[in-house]
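Reading through the structure tokens given below for one structure.
A protein chain is absent from this complex, but the other protein chains hold their places.
Order as written gives the chain letters A, B and C; numbering starts at 1 within each chain.
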Amino acid sequence: MNSFGVKFRFTSFGQSHGKALGCIIDGVPAGIKIDLEFIQEELNKRKPGQNEFASPRKEDDKVEVLSGLFKGHSTNTPIALVVFNQNQKSKDYENIKDIFRLAHGDFTYFHKYGLRDYEGGGRTSARESIARVCAGAVAKLMLKELDIKILGGICQIGDIEAKEFDFSYAKTSQIFALDKNLEEKQKNKILEVKKSHDSIGGVALIKALSCPIGLGEPIYNKLDARIAFAMMSINGVKAVEIGAGIKAPKLKGSQNNDELSCDGFKTNNSGGILAGLSNGDDIIVKVHFKPTPSIFIEQNTINTKNENTKYKIKGRHDPCIAPRGSIIAQAMLACVLADFVLLNTSSNISQIKKVYENNENSNIL
Amino acid sequence: MNSFGVKFRFTSFGQSHGKALGCIIDGVPAGIKIDLEFIQEELNKRKPGQNEFASPRKEDDKVEVLSGLFKGHSTNTPIALVVFNQNQKSKDYENIKDIFRLAHGDFTYFHKYGLRDYEGGGRTSARESIARVCAGAVAKLMLKELDIKILGGICQIGDIEAKEFDFSYAKTSQIFALDKNLEEKQKNKILEVKKSHDSIGGVALIKALSCPIGLGEPIYNKLDARIAFAMMSINGVKAVEIGAGIKAPKLKGSQNNDELSCDGFKTNNSGGILAGLSNGDDIIVKVHFKPTPSIFIEQNTINTKNENTKYKIKGRHDPCIAPRGSIIAQAMLACVLADFVLLNTSSNISQIKKVYENNENSNIL
Amino acid sequence: MNSFGVKFRFTSFGQSHGKALGCIIDGVPAGIKIDLEFIQEELNKRKPGQNEFASPRKEDDKVEVLSGLFKGHSTNTPIALVVFNQNQKSKDYENIKDIFRLAHGDFTYFHKYGLRDYEGGGRTSARESIARVCAGAVAKLMLKELDIKILGGICQIGDIEAKEFDFSYAKTSQIFALDKNLEEKQKNKILEVKKSHDSIGGVALIKALSCPIGLGEPIYNKLDARIAFAMMSINGVKAVEIGAGIKAPKLKGSQNNDELSCDGFKTNNSGGILAGLSNGDDIIVKVHFKPTPSIFIEQNTINTKNENTKYKIKGRHDPCIAPRGSIIAQAMLACVLADFVLLNTSSNISQIKKVYENNENSNIL
Partner (left out) sequence: MNSFGVKFRFTSFGQSHGKALGCIIDGVPAGIKIDLEFIQEELNKRKPGQNEFASPRKEDDKVEVLSGLFKGHSTNTPIALVVFNQNQKSKDYENIKDIFRLAHGDFTYFHKYGLRDYEGGGRTSARESIARVCAGAVAKLMLKELDIKILGGICQIGDIEAKEFDFSYAKTSQIFALDKNLEEKQKNKILEVKKSHDSIGGVALIKALSCPIGLGEPIYNKLDARIAFAMMSINGVKAVEIGAGIKAPKLKGSQNNDELSCDGFKTNNSGGILAGLSNGDDIIVKVHFKPTPSIFIEQNTINTKNENTKYKIKGRHDPCIAPRGSIIAQAMLACVLADFVLLNTSSNISQIKKVYENNENSNIL
């Protein structure tokens, strides 16, 4: 259950304080140039410690390739990517080892498994997302071959909602803000809760451009269903919207139906997906993140003996997980699309004949 | 890709105007009494033609069991359930066979497959949900053995949002309304759009009670992720929320974190799921449905030759799919929970030893 | 676990004395003409009651299509095929309901499930192979589009081993004998054991011609591994050989290595598979069937109370299952190859670009 995807499939490993985290990416078609610098850059975007809006924790994550390449290209054999933890020595977790931190997996993991890795949250740590970003980076390299592009940014912090959506601007913003006019206000919201030892939630807006028509596999592996699955599997996500999303229920059919002309769709309430298949328009996804559970305020909880107690978090945590979360969400969308690109190569017999005719022995490198 | 679930897994078949629709349910543990009347009752709830708020189309769906039972009990062999279509003769679809209806799968299916079953929407028809309801009914029979219960109802029609949530009341409401005070207003909203040949969206609220702690399989098969996957795979769903959902981003950590005492959780912003595992509290899901795409107003579209054209739907369609959709959503939640109940029987070595010690040969019937 | 295959995937249902048996075939590419007469002919080959070498039981199995076709063609939606049991009334199974028949699943099913469907063997009945043959027939229709062909016949009955292998002859032989010179001897062997109320085993030789190079998915879904899996899942199979098979261990490398010239391979010890991938040469598989367990001689066994007892089978059974088994084996090989044909359409980036470039909207029907 630590694998994601069907044909483009990554399997991840690693807990917060283990030796290393990483993933094996299976199904990458042979012949794609794997640009390691690009993977590292992607990874750098999710790193904390880069500014005052994220955790001050320094995680100098450096990716290494253990397998899967030949002369810098994919060979369809598993690509193993690994990031070694720099600082494995466990901090003192004695104070929380017997209590269940709120809104974390402490309580549920303990009861499911009969034990709990309390060091840095173990497998539930946000460090697990390193694997997602690595896999997403490889997915993006594959999608680039078909000119498919992923974009993302922050459209909401607390109740401050973006009105403009500038994805180029978001790239340079410290909180990946989409609305440059509201960025300052959103930043201040984060600093304000940080100052009061609290945290706040936020919303990411993710897009995919230039998708071919027909990605998605009915009836239970619809593109929107798999996107919802992917997004909701990210730590802290509580809601996922596609296209018009939560506005759709309020619309009439005559408002919501996207008209078609020979120049394409006139509106995009569908979010680029009809009946679970991409329709060629932009794919639009909104991902809602809850506030960081780890706050520096005393809270009531119980311990492993089911006794009432209080606790207060120490350490370094993001006052808002949404900005870094938006990077993970983009990675997951890339993985979903890469998978459906591969799955969609045998949907009809014409495609298949195209593949097998002139199936020559030419060297593709 | 027409299968749903890992251990409790159903595979469905059938298009709108075929001979029959149905499903094979695999993985049902041996020894469960399969109450066919209950399955039929569940199926009756999704039927259209029962009142003025749904399509007037009569679908007298009668379920038959083709396999999998012995003396009325499950045997862990595949349970095949089938509903024969009463009226297979295709209506005249000549007028829409070359045009793409808006907000339907016509455009995307045609491009993906190079052909399109235009009779009643083919596989994209809402009749496919018969299979989901059948599988969900069997899932509920299994969950009942562990006292797990599924509830559901409508909390929003258009922009009219419920303030009270009475799940008992919903059962008797023609639109499964949760708020009896607003029901009339919600009904009127539906009748109003119906009169103007239009449609409207709505939102269902679904709950599961008495779930054991620990359902869900990290890290990519989290309970919330699979619920989102299940819900978003239902026709017309555009957003899924868990617990506090879209309100979570606006909350501070100190507000959102559900406090624990020896009596349990004090609030339920988590929606009964922590780190992807059920925490024993109620599981809470909101499912947002778009307005029915099929409206009786002329709209612009293109035909299969990419020429601009206009069309107007004939036939009988629900003015609002949310009420019947809420039945499908409950069925899907039951399937997800049944799957995780089965998957959770080997999470730790104590469980496994319990199963294998005293593994006697007693007849369980 | 009642599904077979990854992309070309069938899910079967049905027990011996249920209402019906059948399968849902998922993943069939759109646009293939589905010839129902061909499916029925394939099914007729596995029927008992056709001559004195098989069970005299009459099973007049007639296949029906419940879904998945549009104007006679596949649409990539699930194809449901069903065969209704003609004679559902259970014979008197009182005499065996509490005893475990030897070499059958009675003992193991009872202990695994805590109950046992004793009517005609329930799900373990050879009638389950109806689903395999139906799925295999559809697979063959798909393979025909790429000119891949499946052949088979009997190469051994008891210890009488064929020396010549005439696959055309086998088609017309009542026991599908490959060696016309030894056919009589093999037939007599069957009649001889039949006369003494006993049974005998046999071996089938199965071939696939004109496979493209590269079918199979390393490292754990190798073509030979999946063939072995498919064959060993057939009732009564105790050994599977590929190419030189059990002779390979006795050979030296210099004898076993198939030399390559620009005209192809000079020998075929590999059985058409190198490193788990088809090499373009004939695929060669041998499938060893045990003697029918159901014999009409008194044998010692125990009952469900673990008491020693004796029993004697009544009813009608094949004196040798290998001839009809050879039909099942061909069907399974077809399913395996169909699956790998679909899986092999995204092995390298050139293939994928071929599929997506000029991905036009033409109607393929």
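Remarks
What we mean here is this: a contact is a pair of C-beta atoms (placed from the backbone, for glycine too) under 8 Å apart; a residue touches a chain by one contact, two chains touch by 3 or more.
Everything quoted here is computed from the prediction, not taken from an experiment.
When the omitted chain is restored, the residue from B:Ser3, B:Thr77 or B:Asn235 that touches it is B:Thr77. The chain omitted from view is touched by exactly one of A:Ser55, A:Asn76, A:Gln186 or A:Ser199, namely A:Asn76.
Only one of B:Met1, B:Ala30 or B:Ala248 touches the chain withheld from this view, namely B:Ala30.
In the full complex, chain B contacts the hidden chain through residues 7, 27, 29-32, 76-77, 142, 145-146, 212-214, 218-219, 341-356, 359, 364. Looking at chain C, the residues touching the absent chain are 1-4, 12, 100, 102-105, 107-109, 111-115, 123-124, 128, 156-159, 193, 198-203, 213-214, 216-222, 224-233, 235, 237-246, 248-262, 266, 269-271, 274-280, 288-295, 297, 299-302, 306-308, 322, 343-344, 347-348, 350. Within chain A, the residues in touch with the undisplayed chain are 1-3, 9, 11-15, 18-22, 24, 26-27, 30-31, 64-70, 73, 75-80, 82, 110-115, 117, 119, 122-123, 304, 306, 359, 361-365.
By our rule, only the chains that are shown with their structure count from here on.
Of all chains, A has its CA centroid at the greatest distance from the CA centroid of chain C.
For the pair chain A and chain C, the CA-based superposition corresponds to a rotation of 180 degrees in steps of 5. Because chain A and chain B share one sequence, their contact can be compared position by position; here over half of the interface residue numbers appear on both sides. Centre-to-centre separation between chain A and chain B, using Cα means, comes to 26 Å. Residues of chain C in contact with at least two other chains: 27, 30-31, 76-77, 359, 364.
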